[in-house]
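Up next, subunit A:
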Amino acid sequence: MSNTDYTLEYSKKPLPGKVFTIGIILTVIGIALLAIAYSVDYVRASFNIILLFSFVASISLCSIFLIALEYLAGAVWSVPFRRITEFLASLVLILPILALPVLLDLHTPFHWTHLEAIESDPILAGKRPYLNETFFVVRFIVIFILMSLFYWIFTSRSQKQDLSKDQKFTTQNIKFSAIFMLFFAVSMTIIALDWLMSLEPHWYSTIFGVYYFSGSVLAALAVVTLFSVILNEAGYLPKGITEDHYYSLGALMFAFSNFWAYIAFSQFMLIWYANLPEETFWYIQRGEGSWLYVSIGLIFVRFIIPYALLVSQTSKKNPRRLKFVSIWVLAAHFYDLYWLIAPNYSKDNAIFGWIELGVIILATGLIIVVFNLAAKNRNLIPIGDPKLKRAMEFRL
Partner candidate 1 sequence: MDKKLFCLAAIFDKVDDITKAAKKVAESEYKFFDVHTPYPVHGLSQKMKLKPSTLGYIALILGLSGAALALLLMYYTKTLNYPQNIGGKPTFALPAFIPITFEVTVLLASVGTVLAMLFIYFKFPNNSHPLHGTEYMDKVSLDKFGLIIEAKDPQFDEFKVKEFLGSLNPEVIMPIYYDPEDLNFKAEIFHPKFMLLLGVVIVLTAGISYILLNKWKQIPPRNWMWEQPRLNVQSSSSFFSDGFGMRTPVPGTVSRGNFPYVYSGLPDTMAKNLINPVLMNEYHLKKGKEHYNTFCSPCHGYFGKGDSRLNNQFPNPPSLHSDKLRNWTDGQIYHVITVGQNIMPSYASQLEPIERWQIVNYIRALQRALNAREEDLNE
Partner candidate 2 sequence: MGNNHKYEDEINFKAVIKTPIRWFGIVYIFFIIFVIIGGLFYIDSLPVLTANKVPPEGKFAEPFKDIAKKKGIKLEGVDVKLLSKPNDELIAQGKTLYESNCASCHGAEGKGDGIAGAGLNPAPRNLQSSDGWKNGRKISQLYKTLEEGIPGTAMVAYEYLPIKERFAIIHYIRTFSADYPIDTEDELKQLDIEYRLSEGKFSENQIPVALAMIKLSNENQELNKKASKINTFLDDNQAVAEIFRKIAFDYELTYYAFIKNSEWMNEFSNFEAYLNRLVQSNAIKTTALNLSTKEKEQLFEFLKSIN
């Protein structure tokens, strides 16, 4: 059982200010690039904002998911990394800022907002009750409020526990986690359908929500792993985090990259086999011109290479390898989202330029800045958690 008397040898070290400065610089460069992009190529810039939004949303929402998962599953090994996950989850608070440019002008990226097109299109007219501007915004606001609420519930209790070391906060959080899971499943599906699938409103895939979720969890895991390994190596985490913890992180990443391949293949095979024109055109679009190579590359970047990198036991215990795979998986998630979004503004051939690069820079900067802000005045480890002692002694 829990040991409330257990005290860890941990003294809070502030994160180096240099990193924060770098984060600020990256953010400013990113914002500048996207601002220029809006004046140069308005359409492409608005799609890239969606790319940025879906990337940050997947990391933030799935970080909350990982927190809830830990409470629900009673996981022990992941307790030392829960605070890092919580800091990353605070990205959820900046989601409205990222969504604002899109919400102000839904007309450019979303075809279903074109009233004149709907009139001559019975399919879009049929989807009108769901796909309309008001409901879109309402959905986003409700999801944002719900997710922020749960973020606040989880983190505030976790913070209070640092001081009181009371087990009741854990018990409460487990109950809230169960409720959260229901809302999360719906929210994640709605975000995937609204922001990604409705870019091509004629197309539909019932598995798409799970597709976005599988990739998102992978991305969130990758950031958590990356930050945990870096912070541990730099000595910000207390001693006792061993390769057994690393192995668990790596194994979970390995599992979810297989899960992504499973879902992605299921989606492809069913559409390929049924061969219905209203479904296949989405894949045909991604098989034209240089998109074909991007599509084939996705299989390698997203599944085969991470699989090969993570399959052996030693590679999951190797911090260098883990850092590399985390960055790779993050890049692959960006690649995946780019593959989902970009064919809508560049139909014939894949284009990758400074605007897309700006999105990467801005996303990186935002993650660093938000993480630093969240970590300020807070412990990097949930020192009051009743499971912490067992977590530090965790052996495979």
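Selection criteria: all candidates are chains of the complex that A comes from, given by their letters.
Of note:
Throughout what follows, contacts are C-beta pairs under 8 Å (C-beta built on N, C-alpha and C of every residue); 3 or more make two chains touch, one makes a residue touch a chain; residues count from 1.
Please read these numbers as outputs of a predicted model, since none were measured by experiment.
This complex pairs subunit A in touch with one listed candidate out of 1 or 2: 1.
Put simply, subunit A touches candidate 1 in their complex at residues 244, 247, 265, 268-269, 272-273, 275, 395-396.
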